[in-house]
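Below is one structure. I have some questions about it.
A single protein chain has been removed from this complex, and every other one stays in its place.
For chain A:
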Amino acid sequence: MADTIDTNAVTSDETAAAVIHPGALKEEGRGEPVVHIDRLSIALPDGADRPYAVDRVSFKLFPGEMLCVVGESGSGKSMSANALMGLLPDTVRVAQGRILLGATDLITMPADALYAIRGRRVAMIFQEPMSALNPLMKVSAQIEEVFEAHGLLTPKERRQKALSLLTEVGLPDPPRAADSYPFQLSGGQRQRVMIAMALALEPEVLIADEPTTALDVTTQAQILKLIARLQKERNMAVMFITHDFGVVAEIADYVTVMQLGRIVEQGTAEEVLFSPQHPYTKKLIAAIPRPGEGLARVDAREPLLAVEKLSKIYRMGGGLFSKAREVHAVKDVSFTLGRGETLGIVGESGSGKSSVGRCLVRLQDPESGRVLLGGQDMAHLKGEELRAMRRRMQMIFQDPYSSLNPREKVGRIIASGPIAYGENEKKALARAAELMEMVGLDPKGTNRFPHEFSGGQRQRIGIARALALEPEIIIADEAVSALDVSIQAQVLELLGQLKKDLNLSVVFITHDLRVAAKICDRVMVMQKGEVVELGTGSEIFDTPRHPYTKSLIEAIPGRAKEALMTA
């Protein structure tokens, strides 16, 4: 799998026939279906990469059941959900098929009648709870609005109902949350608000579009539990869209796997997880990062990089009259990195892991502490000396879209580092082409712009850019988090290969303990700016000592069933 470099190439699994397990067809004892999507096709506008976003897709939702729709970006899973919600973008149109809610077909329904259904019979929650809530409206007003939209209850009753909903979804201080603005809540709390809003009118169907993808792993575990509990209590049919088979293993009753707009495999959770038939499903399951591959290769190598008591404080606000607010992002962090070693820094948002990375390459100046690279303290260098040291440590960023200058050609992006260090322009551009080849891209691509590449390809460009200065250390900050699982696996494979070939040392910053345990020699777990545990991948994963590490591992979705999942 990992050797297929061209992510756009047609692979064998795209031509394999769809697999429908017997469990998917058995309807006895499941009641009447609430939703029946019947041979639905949604046409993309002319000039798109394929004619149909969703191609002859059929499935049913039953009360009290959780159907997980799994697929990577562009698989059509969200498009199907939007169609069910009557929220398709103007650029696409339904080409054929029916969406039956009970006995009524939503597709032929007039727009006016749809208003009465949205929010009342079918509700939806989204991936990014911050952007899915109106930033200028208080939480309670946003929930009350659902009743208002359907002309229900008096304003006073709406407020009461909002409070009881906020209590039901487990917000700690409901009255206070009700009077908060979204930005005053944490990510998990915001998603609870979204859920409260969706549940307001007791809908028969809940569509959850990647509702936990943007959350930390411990928060994700809580939200998954919450959704499962509410579903059982209210006997709702839930369509849960995800790309993560771990999440599927955790909560699904039934599973539908989609690829490029088509259903490739359908069955009960057990059928699909434990005996997947379709090559694409197998590929996705195999791509779940698992620890235990090539771990504990640490030896007593002389450290290339030694970090001693690194601290970083952020100061916010402050002025003539007010004192600045201080946040201790990094507190006395010390570690070493051997030549050729990969060190994982794992933590949730706000743990300070990214601040450590930024202090290492001096994108930010540390408050105190030393960063010794080959015996020289990077933390306090200035001017030319710092510049000279900088090329020895290069960074790969999380978002392959915003980290490449959209107005520059790829060759130029890769070559600009060496050129800045005085390399002859022609030579640097020739080297850029070589580097493109090294990261598995067509060297001719140097004449193209970043938007002409897919996410995975762009991250390869990001790697080539980092390698252009021939660094000894690579800092990869969430370098694969924005990528689909199968692409993620390929990029990790590439990083591992390059590391070996070029004898690089890597600091791998991630929120995903599984990824860290898979590719890192040693893993350092951070919480609230402090290191809570540091050990080999297997030590951390199999015999964690710190309670926080334990809670992180327990929160990994689908862990209990992982051993049974074989591809």
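To be clear about the criterion, a residue touches a chain if its C-beta (ideal position, glycine included) is under 8 Å from a C-beta of that chain, and two chains touch if they have at least 3 such contacts; residues count from 1.
We take it that contacts and distances are computed from a predicted model.
Chemist: UniProt protein name for the omitted subunit, picking from "Heme chaperone HemW", "Elongation factor P", "PadR family transcriptional regulator" or "Peptide/nickel transport system permease protein"?
Modeler: Cross-referencing UniProt, the chain left out corresponds to "Peptide/nickel transport system permease protein".
Chemist: From the list A:29, A:47 or A:135, pick the residue that touches the absent chain.
Modeler: A:135
Chemist: Write down which of A:76, A:97 or A:119 is the residue touching the left-out chain.
Modeler: A:119
Chemist: Which of these touches the unseen chain: A:25, A:48, A:87 or A:560?
Modeler: Checking each option in A:25, A:48, A:87 or A:560, the one touching the absent chain turns out to be A:87.
Chemist: Touching the hidden chain in the full complex, which residues of chain A are there? Just list them.
Modeler: Touching the chain left out of view, chain A contributes residues 85, 87, 115-120, 123-124, 126, 128, 131-137, 145-146, 149-150, 181, 183-184, 194, 197-198, 316-317, 319-322.
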